[in-house]
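Removed from the display is one protein chain of the complex; every other protein chain stays in position.
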Amino acid sequence: MSDHLPILVFLIPFLAAICMPLVGLNNPGRCRPLALTALGGMFLLSVATLWRILSQGAIRYAFSGWAPPTGIEWVADEIAGIMVLVLSALAFLSLLHTRQDASAELAGRTVPYHAIVLTLVSGLTGMVYSGDLFNIFVFLEIAALSGYALVGVSGGRALVSAFRYLIMGSLGASFYLLGVSYFYAATGTLNMADLAQRVPDLLASKAVIGGLSFMFIGLGIKMALMPLHGWLPDAYTDAPDAVSPLLAALVTKVALLAWIRILYWVLAAGSYGMIIEIFGLLWVVGAFASVGGAVLALTQQDLKRRFAYGGLAHIGLILVGVGQGTQAGVTSGLFYLINDAVMQCLLFIMAGAIGSRYGVRTLDDLGRTRLPTPWIITGFVVAALSMIGLPPTGGFFGKWYIVLSAIENENYVAVVAVVLTTVLTMAYFIQVLEPMLRDGETGPRSPEIETPLQLRLSAGVLSVAIIGLGLWSDRIVQVLLHATSRLGL
Amino acid sequence: MIESRHDSVIVRRLSRGLIPLVQIFALYILFFGQYNPGGGFVGGVMLGTSLILGILVFGPTDPLTVVTKRIAETDGVGLMIFAAVGGLCLIGGGQFLNYAELEIPGLAAPSRRSLGIILTQIGVAVDIAVTAVSIVFSLSVMSGNGDSHG
Amino acid sequence: MVELVQGWLLRPNFIAFVTLFLLGLYITVTHHNLLKKLIGLYLVQTSVIFFLVTTSAKDGATVPILMPGKTAIQPDAYVNPLPHVLTLTAIVVQVATLGVSLALVAGIYRKYGSLDEDEVLKKLE
Partner (left out) sequence: MTYSFELPLLILLILTAGGAIFVKDLLSSVLILGSYSFFLALVWAWLGAVDVAFVEAVVGAGLATVFFVITLFGIDPRDTLIRRTPPPIAAVVSLLLLGLLLLYAANDLAAFGDSASPASTHVSPFYLENSLADTRTPNVVTAILMDYRALDTLMETVVIFTAGLACWLLLRRDAK
């Protein structure tokens, strides 16, 4: 039975989502417990899956009993195992932390809200596991449609942001599908492992180059890579506080992971020479995005918007690592991707918490209000340390590995870009932390509001996770290195 | 839009006759999708549009609309059929959606696969029909209210 | 260069695809009316599907519905069915996206009383 673990992990949120309308038909109060149970169960099973992958190797799951390339295949390797674990944990915690906020914003719509959170999680899970280009497209669209709806939940201004997100996202999906079509026309297959065998002979083919470019544009829109990021700041700012942690932590990262898979698992295997130019382009784009994102973040007043631009910078950083084209580079990129998901989740949970509790939405608000809650301040500090990249957090080690891989490649411009991003990140976090931590402020002290247990739990677990990612970084990197060693770089 | 029934008696009369015909044709398309063009999607969309036609023509008080509204609330049933067929394959010892492992005595693997195809097509059709109706209800909530400027 | 252009002219389907794709993309990005943007998006999506369908064509082949009773099945006698399957999925995805986008448009209209992007943005401020 343990070979079936990936599909079982996927089926839990999926079944809960499709049962939600019936379960909530007469008693919408049941939806939240059902969703939390499903995500909790998914987390436990994904732990088991990771355990199974680490002890007995990757699982290749052929749907409908048809071996690839005839059927659809899922590949659950170490990277997918870790990513799904992170994904389910973050989804559970970000759903858990907002009891009051969610129900207030959602009058009478708890059923579709919880169902859509679960379809989002299922879509992302499928994207992580899938080893078939077209299958990834379908999951991409499930996750994207859920994302559009969740951004637009609060109505008003959020509807306009969601509409823009939808236009950009659908164009991205169309580009991705176009790229897949070119690949299919040139190779006749959709399975990644099969493509990896057939593509090396075809690398001079203009159709493959074109297909690759279209996929990159499409996934670039989905991962909000710098010139294509237009939808993201508005969408994350206007999304309800219960939703933005989920979106910020997961949606762009999973699209980026899909791109890494295509680049390395389809193209890099055995055809390094031809692809080197693409990698050259990639880290340049990444360096531009990381510095640009950090600069733009520095100019933002709104806290969530500031952190959204910060997230853009981090997507760029991951690409700098991935673009080195070495095993060390791709491993460092993947490690930073995992870290980034956790710290963005914590950061947006905290930003949402002070927004909904104390009405603190901008830097000016922050300067006027004194936050009496140690939980929130601690969470902010830990997330900020990790975002800046100070030890002993995971963010530090992630950046450290990226810099090491760039130095190993003698790519000093990339190193300068990472350092510059770090300095800028420090600058924009100091502007946030300084009023928060300053004592003896003249402004009125906010009324004491007890931090609810769920929020403490989410903040605590995520803070511990960020520090844990730092302390055990060598173990995790070893696992990732094991996964990437099969690429033959 | 679905506030009132259609004014013209001819339209109402015609629809009374047309809707069952469309539905029978949809079922034909659905079940003969293995031999002809068509199948779950087309059958489902046709079923859904026949129900939508009923809603638009007969208005909100007609029994058909009331029943349709109840049906639209049970979104997800079709997917449950599909997923249940897939899950039975898991129980039978095969991979998810491997219909050859459906434990039905007396059927060879190709026939089991054929049966699986029919069952899952029903699931697809039900889900698409119900969701199409549900989307139409959602889209017409606002234009039906008349308070277009919030 | 001449060969290139000749090569393109031999593919009227491809020319149609490129025209529809670029037209749709241009309208989606630049048009002010939200509904027209959706129409542009619809053109982009259908044109990609169109391209996928053309990869399935084979000269002298018929529709991919097998005739039982004949002897061995010749794959060359039937057009390639796999792109058809992909396009079926893509069409349904497209109409699902359309449903959600129309819901957003309807919501925006109820709130701001306009489908014009500039007017809506003006009211946002």
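Residue numbering begins at 1 within each chain, and the chains themselves are lettered A, B and C in the order written.
Everything that follows uses one rule, which is that a contact is a pair of C-beta atoms (placed from the backbone, for glycine too) under 8 Å apart; a residue touches a chain by one contact, two chains touch by 3 or more.
Everything numeric in this text was worked out from a predicted model, so none of it was measured.
Hidden chain, full complex: it touches shown chains A, B, C.
For the chain left out of this panel, the touching residue among A:Ile59, A:Ala185 or A:Leu282 is A:Ala185. On the side of subunit A, the interface with the absent chain consists of residues 14, 17-18, 21, 63-64, 66, 69-72, 107-109, 111-113, 115-116, 119, 122-123, 126, 134-135, 138-139, 141-142, 145-146, 148-150, 152-153, 155, 159, 162, 182, 184-190, 198, 205-211, 213-214, using the contact rule stated above.
Residues of subunit C that touch the chain left out of the display are 4, 7-8, 10-14, 16, 18-27, 29-33, 35-36, 39-40, 42-43, 46, 49-50, 53-68, 73, 75-76, 78-89, 91-100, 102-107, 109, 115-116, 118. Those residues of subunit B that touch the chain absent from the view are 1, 33-42, 45-46, 48-49, 52, 75-76, 78-79, 82-83, 86, 96-97, 99, 109-111, 113-114, 116-117, 120-121, 123-124, 127-128, 130-132, 134-144, 146, 148.
Criterion: only the chains that are shown with their structure count from here on.
By number of C-beta pairs in contact, A-C leads over the other of A-B and A-C. Between subunit A and subunit B, the centres computed from C-alpha atoms are 35 Å apart. Taking each chain's centre as the average of its CA atoms, subunit A and subunit C sit 29 Å apart. Across the assembly, subunit A contributes no residue in contact with two or more other chains. Among all residues of subunit C, those that touch two or more other chains are 107, 111.
Across the complex, subunit A meets subunit B through its residues 4, 7, 11, 14-15, 17-22, 25, 61-65.
Of all the residues in subunit C, the ones that touch subunit B in their complex are 63, 65, 88, 92, 99, 102-103, 106-107, 109-111, 113. Chain contact summary for the complex, subunit B toward subunit C: residues 35-37, 41, 128, 135, 138-139, 142-143, 147-150.
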